[in-house]
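Every protein chain except one is present and positioned as in the full complex.
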Amino acid sequence: MIARANPEAVRESSLTRWETRAKLIGLLCLVFAFASVRDTRLLAPMVLLSLAVFGLSALPARHLLSRLKVPGVFLVALAVVLPLFSGETVLAEAGPVALRLEGTLAFLSVAARFFSIVTLATVLFGTTPMPTLVRAMRSLGLPALLGDILLFTYRYIFQLAEDLHRARVAARLRGARFGSIRSVSTTAHIIGSLLVRSNWQAERVLAAMLLRGYGSARSLEVRRAPVARDVAALALCLALAAVFVLSPALIG
Amino acid sequence: MNTTTTHPAGAPKAISAAGLGFGYPGRGPVLEGVTIEAAAAERVGVIGPNGAGKTTLFMLLCGVLAPTEGTLEVFGATVEPGAFRPEIGMVFHHTNDQLICPTVREDIAFGPQNTGLLEEAVSARVHAAAAATGIAHLLDRTPHELSSGEQRLVAITGILAMEPRLLILDEPTSDLDLRYRRRLIRLIERMEGQTVIVASHDLEFILETCGRVLLLDAGRIQADGAPAEIMADEGLMAAHGLEVPHSLVATWHRHRGSGVDEHGDAAG
Amino acid sequence: MNTTTTHPAGAPKAISAAGLGFGYPGRGPVLEGVTIEAAAAERVGVIGPNGAGKTTLFMLLCGVLAPTEGTLEVFGATVEPGAFRPEIGMVFHHTNDQLICPTVREDIAFGPQNTGLLEEAVSARVHAAAAATGIAHLLDRTPHELSSGEQRLVAITGILAMEPRLLILDEPTSDLDLRYRRRLIRLIERMEGQTVIVASHDLEFILETCGRVLLLDAGRIQADGAPAEIMADEGLMAAHGLEVPHSLVATWHRHRGSGVDEHGDAAG
Partner (left out) sequence: MHIPDGILPVSVAAAGFAGAGAVTWLSLRRIERTYPDPRAGVPRASLLTAVFFMASLVHVPVPPASVHLVLSGLMGVVLGWFAIPAILVGLFLQAVMFQHGGLTMLGVNACIIGLPALLANRVFALRRLLPARLATPGSAALAFLASFAAIAVGAAAAALLIVSTVPAHLDAAAERAATFTLLAAHVPLGVIEGVVTALVVLFLRRVDPGLLGEPRR
């Protein structure tokens, strides 16, 4: 599960070639512009724009679908609550159940924003390897301590995923049943063991890092400077974001 | 020293695998057409280069993975992935992951407790197993603070306490110094009735403990027979990224010109 | 094969330790009265049972731990704990702890970058070191997804890229299959001018790579001399929980009755 979520192996596309800092700023501005959308007339353009960006990214559609699934459950709950319980204008009625206009519009608005934001986020993270992303964030002002913790955590997640998996398999082979309530203590023991081992491993890791000069002047420079195309794409994103934020006021 | 090279006919098979295959979707097979029959109480070594499929084979044997092809029976019953088979004991290469309790005593008791034994029976099992591996003095220590050699013995003890009829050991001598390695060899020699299957890069260890060896490479069984014969075959070993162990090279040099087979017993 | 058994008089000492001791407060000493002199370009093996103090000795040599007694100089300068000494390279037993970057390339570049080199110089170092260990094809991979043998080679490459004058290897062959083990032996043989100190349970490896061996047990140096001599001494080896390696047993058997010394070169 972890290995497949790893965005390291992606197809080359115009989005992978876009300079990371420009891409980060551009897509994030669009994301927040989308989050601010309230006017129902903007919903369709927003969804279409997201789909267009996704198309440019050359990412497989099932990659997007798999990422919509987890938080989608929450959306399903809203799909039941809002159209049935919110608003006064009744669209259709079946016995005690009434479908209401305001609720339905509210739900569509939430769903469209959710879909568009998740799509753009999927494009951003799906076309940028994590180390490159963190380096770009560092050069945009992310505190060094936070950047280091982020990179090292990312590095050790994979090791811990394997350790945790093997520990659970080993426990199961000795008769632990993870579906049962009794297994909670086994789970706690495994978490405790991993914490203890990681705490001791951290001392060795730190020693190894210091021996290789960790903390002595090290540049986390971004490899490529933005060129005109990168800046133009960023400007386009900012303009589109401005349109989504300002148009309701302009067109009334 | 080679305890059981005889295969009594009609005895119930400990392992019976036919045409066993395993692969992840979209990638090439990890194991292909693996057919193994092992008699009860037999000691089988598995050798081969890194990535040959040894660990995958063991994961199939203990039911962690489900074969994508072929059939697999252990003691006459099909191995059902996920089902708890206390008679199959597996000691992982990364023993660390197997040790999860605050004390060695609790860790060894973990398996027997899960088989539903009463407290006295569990305690008896713990003491018998700890005595067999010689770690009774460690029972009140924390597994995490032990040396890697001690940890490996504790992991083995935890499996022995479940009294498995099939014992699977993945690289049991890695991280063991010679004292612990020797102790492990004696322990396997003293076992009676238990079937043991061992994967190891430590060919001398296989020579000393196993009556039979399987050479696994590229997911297929490349050779199956007496350890001293297979491991002395320089061409075969080199073809699979292995070297003839020093004890066999020496034997061979010493008796240069005579056949290798008759000197197989010099192994160990 | 034993590259440097000669100790040129007057050459600067690579390691100069006198009466070195280490212990944690409230417990017995881990190391006691360890005195070692190693010449530049010498290859020194360290053998001994688990818990003998080998890793502690290495932690002192590279300045991770501070000695509680005695003095320690490497290339004429006292080792100050915590100070960055890029000329001292240490490859840990648990290589996993040493691989910290998301890609192999970045991991190898980590050390050279910290020495303040410019980007082109760093890149040149990365490529030279990767070519020496034969892992150039792995540069864009993620360290965690490599096999343990590949990981060890990457860790060694990361240290070599810092161009250390003293290379310290702790159990470099554990988890290595024979192909990688052979490659590591050749790599050490090809090194020029670098001092190498290796701790290993793999005595055949020490025999092949080192011109001198230290036997460490209970925190003290028990023997210091030619590997083929010390390792062939059955009484000495047994007293410290070690066994005479098979290649030497065979030599000894073959020439039973003649002295051991003159056959030392049969090692490897």
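The first chain written gets the first letter, and so on, giving A, B and C; residue counts start at 1 in each chain.
Convention: a contact is a pair of C-beta atoms (placed from the backbone, for glycine too) under 8 Å apart; a residue touches a chain by one contact, two chains touch by 3 or more.
Nothing here was measured: the structure is a model prediction, and the numbers come from that model.
Asks: From the list A:44, A:92, A:140 or A:157, pick the residue that touches the absent chain.
Replies: A:157
Asks: Take the complete complex as the reference. Which residues in subunit A touch the chain that isn't displayed?
Replies: 2, 5-7, 28, 31-32, 35-36, 38, 67-68, 70-71, 74-75, 78, 81-82, 85-87, 102-103, 105-106, 109-118, 121-122, 125, 130, 133, 143, 145-146, 148-157, 159-161, 164, 178-181, 183-185, 187-189, 191-196, 198-203, 205-206, 209, 214-215
Asks: Can you list, in ascending order, the subunit B residues touching the missing chain?
Replies: So the residues of subunit B touching the unseen chain are 102-103, 142, 144.
In this section, only the chains that are shown with their structure count from here on.
Asks: Roughly how many whole angstrom separate the Cα centroids of subunit A and subunit B?
Replies: Whole-Å distance between the two chain centres: 44.
Asks: Residues of subunit A touching subunit C in their complex?
Replies: 3, 8, 129-131, 151-152, 154-155, 158-159, 201, 204-205, 207-219, 221
Asks: What part of subunit C is in contact with subunit A in the complex they form?
Replies: 59, 62-64, 82, 84, 86, 88-90, 92, 94, 96-98, 100-103, 106, 110-111, 113-116, 119, 142, 144-145, 158-159, 162
Asks: Which of the residues in subunit C end up touching subunit B in this complex?
Replies: Residues 49-51, 147-149, 174-180, 182, 201, 204, 241-243, 245-247, 249-251, 253-254 of subunit C touch subunit B in their complex.
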